[in-house]
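Below is one structure, written out as structure tokens, with a few remarks after it.
For this depiction, one protein chain was excluded, whereas all remaining protein chains were kept in their positions.
Then we have subunit A:
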């Protein structure tokens, strides 16, 4: 167990393998060695840390290409349906079997929390939390990206394109549509 102390001075006893998802903490532990000393996290509040380290329900491996997980087995059998247009270098790596409920709950935190989590993930160096699911439609994992309108709404992005510009870029990006 590792003792973490957040910015609001709360203490957390956390499993070592969970905190080691954070590259920052992992390196710290390696540098310090076995110790009972608490690790201060001055940039992370307790509410955020709870989200980041939820122990038993957290995904052990977040696959950013999660939406293909359900089709992975069929593509091997059926070359007529091209295996995936998203070619990660790493298609063969071990895949988790499903997008957990955890993920869905995770993305439905309010936006303020979501940004704090992103910032904390960056500070703690947890790559898996800096992932595309922020843009993905939480209810329909297999449907690919949210439409731009939804992304705008979700993140308060102001559309400053002229309609002509928007149509132009849409046309330029046609090739990227999932087929």
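Note that contacts are C-beta pairs under 8 Å (C-beta built on N, C-alpha and C of every residue); 3 or more make two chains touch, one makes a residue touch a chain; residues count from 1.
Just so we're on the same page, contacts and distances are computed from a predicted model.
> Between "Trafficking protein particle complex subunit", "S-phase kinase-associated protein 1", "SKP1-like protein" or "F-box domain-containing protein", choose the name on the UniProt record of the chain that's been left out.
"F-box domain-containing protein"
> Tell me which stretches of subunit A touch the chain missing from the display.
64-65, 75-80, 82-89, 91-92, 108, 110-112, 115, 118-119, 122, 130-132, 134-136, 144-148, 151-161, 165-166, 169-170, 173, 175-179
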